[in-house]
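Missing here: one protein chain of the complex. Every other protein chain is in place.
Here is chain A:
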Amino acid sequence: MAPIVSIRNLTKSYASGFKALKGVDLDIEEGEILALLGPNGAGKTTMISIICGIVTPSGGSVTVAGHDILRDYRQTRSIIGLVPQELTLDAFETVWNTVAFSRGLHGCAPDPALIERILRDLSLFDKKDTMLRHLSGGMRRRVLIAKALSYEPKVLFLDEPTAGVDVNLRKDMWLLVEKLRAAGVTIILTTHYIEEAEEIADRIGVINHGEILLVEDKKALMAKLGRKQLTVELGEPVGAIPDTLSPFGLTLGEAGTRLTYEFNTSGERTGISSLLSALSQAGLRVKDISTEQSSLEDIFVELVGEGK
């Protein structure tokens, strides 16, 4: 199946000479959740802004559902929803009116039943007649989402959806994303929170200095780079690792009481049980055992660090 969003050699340079995007290629499949990770100023928002029509690209092309974003902007913008990073809302409008406005702006006839459902889903319905300036930050974030959903987009961009949002709202947001995915909506979200990407994304893209460093299936990425470490605390220190334990490739800590063993979680056998029996055969008394998994965060820090 053809990707729903196809980005080819997309570049953006500003008059100041700053290159925000340096030839980005990216395909986004229909129905997937793609998380774009990257530090501030990496080019995430610029990329999204170009696709949505807020920023003019310097070069390259983007198609959404087969339509060019510049030539066929009506078709592409009708199916794209955008929840911007900044909480930009008209202060003097009511919740209901601003959501209805978004729907009309996208060429859809009024549908009060749909808007009511969206507001209820986002726990906003009891605030429908409240002026936007009286809402809390978290509520405004929900309003921005309601606005983007009001015209039932097929592709939804969430730019830092959970920045500055409390834990409850973050969990709600994740549930919402799941629900939208079930409805077949393609979701692209940018985030600083690696936990978030780990939790909800199907694929993960890492972007830095205007370049995509990597795009990979989350599970494959975790498996490829996600090593696990087993640490064994010994009862008494040993001078050297006994020969019988050499196949395990252990490393011995400085005090001589700590052995670490690295294994791959995706392998069929982790080798932990044979290691443990080998330890007792070697006469070593085990005091404590702990395991640790390298997280997406480690992978991310490693990648972005290399990119420097």
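Rule of thumb we're sticking to: contacts are C-beta pairs under 8 Å (C-beta built on N, C-alpha and C of every residue); 3 or more make two chains touch, one makes a residue touch a chain; residues count from 1.
To be clear about the criterion, contacts and distances are computed from a predicted model.
Per UniProt, the protein behind the absent chain is "Transport permease protein"; the candidates were "Cytochrome bc1 complex Rieske iron-sulfur subunit", "Transport permease protein", "Pyruvate synthase subunit PorCD" or "DsbE family thiol:disulfide interchange protein". The omitted chain makes contact with just one of the residues A:Tyr73, A:Phe125, A:Trp174 or A:Tyr193: A:Tyr73. The chain omitted from view is touched by exactly one of A:Lys44, A:Lys127, A:Lys147 or A:Arg203, namely A:Lys147. Among A:Ile7, A:Ile33 or A:Leu82, only A:Leu82 touches the chain left out of the display. Checked against the full complex, the candidates A:Asp27, A:Asp68, A:Asp90 or A:Glu262 give a single residue touching the omitted chain, namely A:Asp90.
One chain of the complex is left out; on chain A, the residues touching it are 14, 52-56, 73-78, 80, 82, 84, 86, 88-93, 97, 100-109, 147.
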